[in-house]
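Read through the structure below, which is laid out as structure tokens, and then see the notes.
Excluded from the complex is one protein chain; the other protein chains are retained at their positions.
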Amino acid sequence: MTRIDGRTADQLRPISIDRGWSKHAEGSVLISFGDTRVLCTASVTEGVPRWRKGSGEGWVTAEYAMLPRSTNTRGDRESVRGRIGGRTHEISRLIGRSLRAVVDYKALGENTVVLDCDVLQADGGTRTAAITGAYVALSDAVAWAREKKIVKSKAQPLNGTVAAVSVGIVDGVPLLDLCYEEDVRAETDMNVVCTGDGNFVEVQGTAEGAPFARAELDGLLDLSLAGCEQLAGFQWESVGD
Amino acid sequence: MTRIDGRTADQLRPISIDRGWSKHAEGSVLISFGDTRVLCTASVTEGVPRWRKGSGEGWVTAEYAMLPRSTNTRGDRESVRGRIGGRTHEISRLIGRSLRAVVDYKALGENTVVLDCDVLQADGGTRTAAITGAYVALSDAVAWAREKKIVKSKAQPLNGTVAAVSVGIVDGVPLLDLCYEEDVRAETDMNVVCTGDGNFVEVQGTAEGAPFARAELDGLLDLSLAGCEQLAGFQWESVGD
Amino acid sequence: MTRIDGRTADQLRPISIDRGWSKHAEGSVLISFGDTRVLCTASVTEGVPRWRKGSGEGWVTAEYAMLPRSTNTRGDRESVRGRIGGRTHEISRLIGRSLRAVVDYKALGENTVVLDCDVLQADGGTRTAAITGAYVALSDAVAWAREKKIVKSKAQPLNGTVAAVSVGIVDGVPLLDLCYEEDVRAETDMNVVCTGDGNFVEVQGTAEGAPFARAELDGLLDLSLAGCEQLAGFQWESVGD
Amino acid sequence: MTRIDGRTADQLRPISIDRGWSKHAEGSVLISFGDTRVLCTASVTEGVPRWRKGSGEGWVTAEYAMLPRSTNTRGDRESVRGRIGGRTHEISRLIGRSLRAVVDYKALGENTVVLDCDVLQADGGTRTAAITGAYVALSDAVAWAREKKIVKSKAQPLNGTVAAVSVGIVDGVPLLDLCYEEDVRAETDMNVVCTGDGNFVEVQGTAEGAPFARAELDGLLDLSLAGCEQLAGFQWESVGD
Amino acid sequence: MTRIDGRTADQLRPISIDRGWSKHAEGSVLISFGDTRVLCTASVTEGVPRWRKGSGEGWVTAEYAMLPRSTNTRGDRESVRGRIGGRTHEISRLIGRSLRAVVDYKALGENTVVLDCDVLQADGGTRTAAITGAYVALSDAVAWAREKKIVKSKAQPLNGTVAAVSVGIVDGVPLLDLCYEEDVRAETDMNVVCTGDGNFVEVQGTAEGAPFARAELDGLLDLSLAGCEQLAGFQWESVGD
Partner (left out) sequence: MTRIDGRTADQLRPISIDRGWSKHAEGSVLISFGDTRVLCTASVTEGVPRWRKGSGEGWVTAEYAMLPRSTNTRGDRESVRGRIGGRTHEISRLIGRSLRAVVDYKALGENTVVLDCDVLQADGGTRTAAITGAYVALSDAVAWAREKKIVKSKAQPLNGTVAAVSVGIVDGVPLLDLCYEEDVRAETDMNVVCTGDGNFVEVQGTAEGAPFARAELDGLLDLSLAGCEQLAGFQWESVGD
């Protein structure tokens, strides 16, 4: 079987990670998973939200959004509608949780990093690209903050790397890193977030069509672990020497 | 090891399913998972949302909410704040998706069922209790609609049953159906939605502390399948004869 | 003349007051006026709103809401619509004012009690049931706060009891405690809030059909005073010993 | 006893009713109760809200608002806060109900009249001035619509007149038409809406201080009936021949 | 050529400036440009917004709004819609900027003046009438604050006067101070804000029809300078000694 775009079942789309895309942000990455392009910026501010003041610990949070014409048909702006949709909320929370899994709050000190993941063009896997890119932006922002002595601890504020990938069953076949057309046809859709050393941070699987059996779930988990390992490699390369 | 409330690791809390709780709703259930109490009502209306009109297919959707003092400290009302929080959105969407997994839209015809899951008292597992109770309310509402000839198809609009349970790792031990105190201390937290015949509808696992290994994930999945099977039994009993 | 449900004109529906319904709230009551069921919780927090700080005086406020399917047809959630309707606002304010009429702010000290009145099932008279139940929840919460030494004054923070009832003219006959069907047909509709010693806290009468004469108003006031007296008796019994 | 402004207990403030204040509205009145000034406009549109279409019946509704600096200290604009406060909602609803009490919907035909009551300067009694002025604006708008044959029925769409006044107990004395300073000191505060022939449309009494006895209530009702009768006279004069 | 209302091309409509219209505000003006009537109030409060605290400098801001029936057909209230429209925002910002152009923040000290410009009746030129009237209200409020020693500086907090006028090209002819009918037909529409000594504070020109040439722009600027000079004269007279 060949996929729509000629890939094998366990093959990622072409991945690019373009660091330092924005002149203002402390960390910024334009990441592409095929035609999916997400601009991830990491903004460092000294201080933490009120409920965390005096704890000696930092905070990391994320916001996800799509430009109105990042998709095939134009969507209404959430700012115009006056409220954030459920899907946006859900993905923002997922990105935040995923990155916090590798943050050492004590080492970060009372500083906050906000990750903004804005989808400039969508072709499936926007949340997984966002997590994978946001990690690199976060890593750059933390390095900047250590150099500027905003983060004063000697300990590394990041105790691992994080990447994410989607997997799904299309026409009965488990596939890695679905593009939009595959995603639409998937019977089961799953997003997996892993650390660089191969443990799970998040596993979210949904039956879009028929409920899925334990064996199918196991196959998807295998595929996702392999995919995240490759993505960790790309992250490593992009941060470089 | 004994749990806070004396249960074994693979034991559910006392479950009660009180059908017909509301005189107005077409289906209604007050469900308890221990001290967690959720009122689930199913409201049938003829017709479907605009985007589905003329399709001959029905629709099922859900809304979840907590009473302000269902929790240990009073929370602000979302109606007063003027916006629905991300967690509420996320759970409402999860409940809707979970129930739609067993709905045959054609058989339902152009009718809509709205499931309202209002948490009257919270002690962990509110979303899993909501799904489990909402299924019974939905089932009663569908039966009512068939009797009233609102649903005219001879085919059963529900092609299976759905139940949900939480599992988590606390102090390194996988536990079934966490109460609030356990949930707070869990390193990994997972909600699993299964059909009555043992397939997955949703799997959502999150590392609250350290990322979790494949073997741990496998142990949680085993536990959840067994828990959902028991819940399916309670659902079956409650619908009875 | 017999009423829809067989009552005499000056007869209340069956009243039940179930205290301690919630394990979290400092005071909680599930009150029923016939098929109308309202869950009233009283939440105590130390401190007062900003505009009252340093006054040495406490504050009592209330919020009223209906579950979407508490009524015969499902209503939209106010949290989903993003704004609170005029009726909700009006009733919340009425409940708050009614209870504040018997509060000694000095004796309460700088503490706040929030009363949440959530209608689980509606069959007319939800606001009067809410006030009558909220008084009992407030009384329990105040007792709890005195025992916990949160309220330190020796003086009783409540200097009376409060109950409420609806009255109305249906087919020319003044009736006590209207159920929904009667309420819909009433020419004049009136809600009266009284203290246990027979004085008025609020009187709100509205001509739904033809304007009403002074003599009719007088008849309704008589009826309401008698009704509130009975309700004060039920409150007294429920608090007991 | 003399009142702050030299009036006797049963005396209204100087009343002025200035018709045709706006060149655009079909009916418009600038009404003053002493220093309280409310601009009331009546806007006629053909057609009715969706829920009333095809009924052959009209609709009348009202909106009340205060200019930010109509009061002694500037209040925030509700448009800026993004939500209408409870008090505004409550008064808008009261004005609408009060006027609808004298509307014959059949005679009005499928037309809508919206009454806007904007308080330009506030000195107590804004809602009663609004109702009293809105009646005159409504009456002018209805006359206009009949002349323009928008209202086609031969029957008069208004079957009576409506006026409103506040009464209250200050230092134990029942007073008519309270100004702001009196209102603030009132133990009991009551707004009464009457028809021109002396029947009640709305009675809303509130204990601001101690609960009030039946005899006090009776005294206030007497006073309000006399006040509304005088206001009906002023309305009559203003509409003139 | 004669204009709709008989004016010459360079003639203002009848201007009236009625000071002290409101008994509550520190400065208040009911200004008319023909049938356009705007109530401008200036509210003084001690203190400044948080971002300006400790600067020793004051702040001046403005809010513009239209009553729903100030126009030919009734508009929805922005408070009811829950959001302020773009046009309202734009004009509020313009008024604020225009007045701040003549404010000496140091001399004002840490005090805030809020200008509310509420359009009671609209017939074109509401924003220019608002600016012209608001200046007079501001001037009165500042004089009041100096007298009350709220403004303590010996320096005058206002270092000039400000007035505004609209100009436009109708049927190829540049006209001063357009009324609504002219405004609707204008090919080019321009609002100009000037100081009393003939310099520009704001120039906003828009091609409603065909783009306009440099020579046309020059003609409009000439006309506007002459108009603003006259308005400055009216302001001067109204403040009078």
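Lettered A, B, C, D and E in written order, each chain numbered from 1.
Just so it is clear, a residue touches a chain if its C-beta (ideal position, glycine included) is under 8 Å from a C-beta of that chain, and two chains touch if they have at least 3 such contacts.
Predicted model only: the values in this text are computed from it and were never measured.
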Checklist line | Visible chains in contact with the missing one | finding: A, E
Next item on the list: Check each of E:6, E:54 or E:86 against the chain that is not shown and name the one that touches it.
Entry: E:86
Notebook entry, point to check: Looking at A:9, A:67, A:225 or A:239, which makes contact with the chain not pictured?
Noted result: A:67
Check: Who touches the missing chain here, E:68, E:205 or E:227?
Finding: E:205
Notebook entry, point to check: Mind pulling the chain A residues that touch the left-out chain?
Noted result: 22-25, 28, 35, 39, 41, 43, 45, 63, 65, 67-74, 77-80, 82-84, 88, 114, 116, 118, 120-123
Check: For chain E, which residues lie in contact with the unshown chain of the complex?
Finding: 83-87, 89-90, 92-93, 97, 101, 160, 190, 194-195, 199-207, 210-214, 217, 221, 225
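Rule of thumb we're sticking to: only the chains that are shown with their structure count from here on.
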Note to self: Tell me the rotation angle, 0 to 180 degrees, that brings the C-alpha atoms of chain A onto chain E, to the nearest 5.
What the structure shows: 120
Item checked: Interchain centroid distance [CA atoms averaged], chain B/chain C, Å -> 33
Notebook entry, point to check: So how far apart, in whole Å, are chain A and chain B when each is placed at the average of its C-alpha atoms?
Noted result: 28
Next item on the list: Pull out every residue in chain D that's touching 2 or more other chains.
Entry: 82-84
Margin query: Can you tell me, using the touch rule above, whether these chains form a line, ring, star, complete graph or other shape?
Written below: line
Check: If you go through all the chains, which pairs of them touch?
Finding: A-B, B-C, C-D, D-E
